[in-house]
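I am attaching a structure below and will ask some questions about it afterwards.
Removed: one protein chain of the complex. Kept in place: all other protein chains.
Naming follows writing order (A, B and C), and every chain is counted from residue 1.
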Amino acid sequence: MTPAFLDDDKPREECGVFAVHGHPDAAAHAVLGLHALQHRGQEAAGIVAFDGRQFRSRKATGLVADGFNDPHVLAELKGHAAIGHVRYATTGASMLRNVQPLFADLVAGGIAIAHNGNLTNALNLRRSLAARGALFQSTTDTEVVVHLVAHSKARAIRDRLVEALDQVEGAWSLVALVDDAVIGVRDPLGVRPLVLGRLGDAHVLASETCALDILGAEFVRDLDPGEMVIVDGDGVHSRRPFRPKRRRFCVFEYVYFARPDSRLDGKGVYEIRKRIGEELAREAPAGADLVVPVPDSGVPAAIGFAQASGIPFELGIIRNHYVGRTFIEPTDSIRHLGVRLKHNANRASLEGRRVVLVDDSIVRGTTSTKIVSMVRQAGAREVHLRIASPPTVHPCFYGVDTPERAKLLAALHSVEEMGRLIGADSLAFVSIDGLYRAAGEGGRDGEHPQYCDACFTGDYPTRLLDADANEGDAQLTLLAEAD
Amino acid sequence: MTPAFLDDDKPREECGVFAVHGHPDAAAHAVLGLHALQHRGQEAAGIVAFDGRQFRSRKATGLVADGFNDPHVLAELKGHAAIGHVRYATTGASMLRNVQPLFADLVAGGIAIAHNGNLTNALNLRRSLAARGALFQSTTDTEVVVHLVAHSKARAIRDRLVEALDQVEGAWSLVALVDDAVIGVRDPLGVRPLVLGRLGDAHVLASETCALDILGAEFVRDLDPGEMVIVDGDGVHSRRPFRPKRRRFCVFEYVYFARPDSRLDGKGVYEIRKRIGEELAREAPAGADLVVPVPDSGVPAAIGFAQASGIPFELGIIRNHYVGRTFIEPTDSIRHLGVRLKHNANRASLEGRRVVLVDDSIVRGTTSTKIVSMVRQAGAREVHLRIASPPTVHPCFYGVDTPERAKLLAALHSVEEMGRLIGADSLAFVSIDGLYRAAGEGGRDGEHPQYCDACFTGDYPTRLLDADANEGDAQLTLLAEAD
Amino acid sequence: MTPAFLDDDKPREECGVFAVHGHPDAAAHAVLGLHALQHRGQEAAGIVAFDGRQFRSRKATGLVADGFNDPHVLAELKGHAAIGHVRYATTGASMLRNVQPLFADLVAGGIAIAHNGNLTNALNLRRSLAARGALFQSTTDTEVVVHLVAHSKARAIRDRLVEALDQVEGAWSLVALVDDAVIGVRDPLGVRPLVLGRLGDAHVLASETCALDILGAEFVRDLDPGEMVIVDGDGVHSRRPFRPKRRRFCVFEYVYFARPDSRLDGKGVYEIRKRIGEELAREAPAGADLVVPVPDSGVPAAIGFAQASGIPFELGIIRNHYVGRTFIEPTDSIRHLGVRLKHNANRASLEGRRVVLVDDSIVRGTTSTKIVSMVRQAGAREVHLRIASPPTVHPCFYGVDTPERAKLLAALHSVEEMGRLIGADSLAFVSIDGLYRAAGEGGRDGEHPQYCDACFTGDYPTRLLDADANEGDAQLTLLAEAD
Partner (left out) sequence: MTPAFLDDDKPREECGVFAVHGHPDAAAHAVLGLHALQHRGQEAAGIVAFDGRQFRSRKATGLVADGFNDPHVLAELKGHAAIGHVRYATTGASMLRNVQPLFADLVAGGIAIAHNGNLTNALNLRRSLAARGALFQSTTDTEVVVHLVAHSKARAIRDRLVEALDQVEGAWSLVALVDDAVIGVRDPLGVRPLVLGRLGDAHVLASETCALDILGAEFVRDLDPGEMVIVDGDGVHSRRPFRPKRRRFCVFEYVYFARPDSRLDGKGVYEIRKRIGEELAREAPAGADLVVPVPDSGVPAAIGFAQASGIPFELGIIRNHYVGRTFIEPTDSIRHLGVRLKHNANRASLEGRRVVLVDDSIVRGTTSTKIVSMVRQAGAREVHLRIASPPTVHPCFYGVDTPERAKLLAALHSVEEMGRLIGADSLAFVSIDGLYRAAGEGGRDGEHPQYCDACFTGDYPTRLLDADANEGDAQLTLLAEAD
């Protein structure tokens, strides 16, 4: 059953990472940092801390605020350095096995690893490691990195990590905790974000700046694509051990994944979203009385649309935030209620009005259909749906959970057909160039696109070695049980 | 420890009630209705259903979506009639004892009762009942009503309920479930809301219309103050068994408690809040670049302020909704982070700007102080705080949990002093007449005020018999254990 | 599902009680005392303690050692006086409601009550109390006593208790905790046991002396039938407020219920059981090679039989004590394994031998049949079954859970038929006079029997007012929830 706070019809970011070095309350800071990154993964969280002698680990399913709210838990995660991870994960009995960070005690020293993204050659690497006697304990691609580190012939664990990462492909913003340092690395394309901050004498690495803000930490800079940053007792060291490539930051981070109050690769997310709304108002104006966002993700673009168009902004749909892990399996008689668990239209605002409805994206289209219908039932005279991203027509292989192509509404239908299916009086998406303009570019550079926009264009910036492979029947090794 | 989703510095509504009669899935509808009323009480919920032969009860601490998400639980709550309750309650081991509805199996038949509000003579009644041999099982004033019904000499259970309610004073919007009917009653002043709706052949009673909307039920009407509505197999019957009084609906329902998409006593809550913002813009204008709401409750008034003043509306503060039941007991080094668990200022929007910050009310002032400081740290040049209610200077005795007078900031300080303490460049509250105007009146009728506004004016519409009494050492009778 | 440690085919004692006054660790002593009485009830336990100001209660399903093993739980049960209860109880969701002690906070002071036995006019009393407005929270007959105390017009709570108990009939060894004293009362027939002990300055009341031994307390005396003992700050006071009757102690306590190391009404249980075995050896000798007990309850009688007959005693059946609360619902293919979960025959001892098998009683006969068959499969040449009680032909209404008459094997069949059905080469029961002789009497006094032996003779020493009544559909009042 899908946790009710996960929007069934949104792409899902698979992870957020956090690391801190040099603070006596490292684990407590990791809890706060992960709480700020909760939107990047709500199903499980983990923290590994190091106190100079011992690594200690704690993992829990559910929200950070639920799994790490016990002061005794925190008190046991002693030490001045810690890394953490939040994830959206597949469900099932053995889920805890896949919760990061993973930790290994090597002869060369201990290492804990957490990453955001997805390796596109993990299955290939896994097979060759298994043939050499490696026993896998999870289905995560992160474990591949751990075994690569364990099998490396390099002496220093930092060099082993470089050697391991040099063999992987895909997207991986990664943090690692070793005996004497915290390490952050961003893949050579810089698909996923990773920022560096400072809190007094301590240093922080996080997927987004909002995890710095919650701590009152100062933003230092984004890591560069392909950069490895090592924070140890001597301060911050930067290495660039991988062959450089052109930057391809994920543009969907700006559209939907990142928190609006984050600033990524130098740009404020809220402002970009507002500007997408402004672009939309220019590209696809609508004669209407109100601009209404689909809350919460549609709000900034709706404000932008309203300001650019002069049509008043109204909170015509109210969101109920009191949702639990799962919700009742409705009986037949109430199954049609669907979306109302989370949203309700405000009849008093909408009745008799022509409405511009602003949402961030359309995946399967199921939610949009319900929302448009709900707004009409509340008395809206016209409903013009405006989407703050181009049509999503390709799956993502870089750490985002999108449906296969055959279930993406935009992969099967023209925009006109989509509008009809959804029941809107008009439907428009921002253009790919409009999106790039909102993100501060002159437009999309067709030869060397400035972003990874594969979900909109199919232009994947890496090989996809595993994509056709089939994982088959392979079972996990259960050397240790995670019941 | 305070659940983190309860704003520490807001007044807390103590309850929401729901009832349905004539639907084969009565309990499932109650779950949905209570979910929609969750903002009225987040600590516990209960449902009693009746299937023509047996009453069945289920109570759980926490959110409705957590305690009632098991299909087996619902399957056991069989029957065509059900009532339910959500509550904000005191914590502690025996809390479940106080979760409503309460049920009693009398010789005259079974009766389950749930109410929203607070009786102001409950202690007095309790003492006299105990002297007659009654054994109390909870500390709720609702149990007083149950014992009064049990001791009534009337024959029909409906008449016993009337006889019981005739002895109580205070605020009580109540729903009851008896063998052959569902009953709703509103106290003679109509302090708390209660609405009637229809869903096909079934009828629904609920604290707010948003609980009708989630079911797709049609709004029929608000109950009148002092009205008793009985829904049985023959339809809806109305009785007016109590001495009539002038209506004194709680104006704070409009300001903060009710959901913005509800319509109470004929008026849309969102619209009233927007109009309060408009009144504020007129009464207390500010030269500023942005209007920023304290989310989520300040949003409608901020939109109203922005539209009336022409200053752009911006979402300059982002709210983190991923909060759990409780959160970590922060260590000293991170205690100062406080409010950032829930809110973060968006530096990109605020930096260098003059900001009008709009919030709904000030109780202790602690949150306001932190928010203003956070906005300044994010670079705002000026912060003008505007409050969408008059100063809160008196405690409520009608079902709202407010601090004692000595902790109400406005009871101790002038508005000017409050502004200084909070750190705002300017501070203004809407006037009591401005509030009444926003609520559709010409202004406050000093002789016969149209609303209960005791928290602002000290003008309590009933005697307060229990207020000075002391509950003393009395212990609960533990005939049954709620472990 | 029946807890696996309850023998499916044994009568079940419904309760054990314990009380202590004058010891700073009263609750800890109650835990130990109840642990020693665990054989009298394994499904739930409860303790109420009083510290001079407040009564505190803790109830838990399962074994005492599981529900009261948390030092924090004990630490909260402060005070110098405590009473406790273990019970075998009906299962179901609301079971905790019926766990004793029950506590009521009356105007006259608090009172907690726990009892062992069964009232034979509880339903009658319950109906008349309900008609007077009493709201019942449980189905226990103990609650009837609590309401009778609440409705008494006497002033002192001790007098109220006497007034209440004067109205009840049946068997009730009861302990009560009031503000200034611990009280023990035994019904006028003395059907159930209750003993008084001393531990330094403290006094202890318990169902059996084994609960004194575990504390190192000194045995003072059995309470007399109809005696009320009050232990307060001034010491021990004895009252005899009820009309005296002839003593009718339950003889089955000696046969099966009591622990063999207890001494009740002046007689050692183990010795009586051994003497029953000796009587059996005389009344029903058997030519055999071994005497083998059905463990554990058949052991003392088997030792007696062996010593009287000169046939060697052997542990030919081994009992597995590692049983949990419930055990697997066996699939069809393993359902026939049945009794072997608890018992296994030792082939090496039994093969080729003629065996005298000694058990304490036969109720339905199902276990006996399986055991005899198991002993034969292990190679025994002959199996002679000897039962250390007369045939059980009547149900008990005084606190023992026996099947209705139609399921008692001995009510339907002659001893000879029983032997054939069970598959024994011979079957014999001790005679009623043999039993009385073993218990130290010359034989049974037919006119004024020295014991309650109604299960063997049908001679019930009280009226059975409720026995024919039907409880009907009445539901419990749910003023407090026991989820």
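Observations, loosely collected:
FYI, a residue touches a chain if its C-beta (ideal position, glycine included) is under 8 Å from a C-beta of that chain, and two chains touch if they have at least 3 such contacts.
Everything numeric here is computed off the predicted structure, so don't read it as measured data.
In the entire assembly, the chain absent from the figure touches the shown chains A, C. Annotation: of A:Leu34, A:Ala60 or A:Ala439, A:Ala60 touches the absent chain (contact as defined above).
Of the candidate positions C:Val99, C:Val162, C:Val191 or C:Val299, contact with the unshown chain belongs to C:Val299.
Contact with the chain that does not appear here is found for just one residue of C:Arg53, C:Arg240, C:Arg340 or C:Arg463, C:Arg340. For the options C:Asp51, C:Asp224, C:Glu271 or C:Glu441, the residue in contact with the chain missing from this view is C:Glu271. Per the touch definition above, the residue from C:Pro24, C:Pro244, C:Gly287 or C:Gly458 contacting the chain not shown is C:Pro24. From the set C:Lys10, C:His39, C:Arg56 or C:His394, the residue in touch with the chain omitted from the display is C:His39, counting the whole complex. By the touch rule set out above, subunit C reaches the unshown chain at residues 4-5, 23-25, 28-29, 31-32, 35-36, 38-39, 42, 62-66, 68-69, 71, 74, 210, 213-216, 259-261, 263, 268, 270-271, 296, 299-300, 303, 307, 312-315, 318, 320-331, 333-334, 336-337, 340-341, 344-349.
On the side of subunit A, the interface with the absent chain consists of residues 46, 48, 53-55, 57-60, 96-97, 99, 102-107, 110, 112, 130-138, 143, 146-147, 150-151, 473-483, using the contact rule stated above.
Here is the rule we go by: only the chains that are shown with their structure count from here on.
A straight line joining the Cα centres of subunit B and subunit C is 51 Å long. Averaged C-alpha coordinates give centres for subunit A and subunit B that are 36 Å from one another.
Our note on geometry: subunit A versus subunit C, Cα centroid distance of 63 Å, whole angstroms.
The multi-chain contact residues of subunit A, meaning those touching 2 or more other chains, do not exist; every residue touches at most one other chain.
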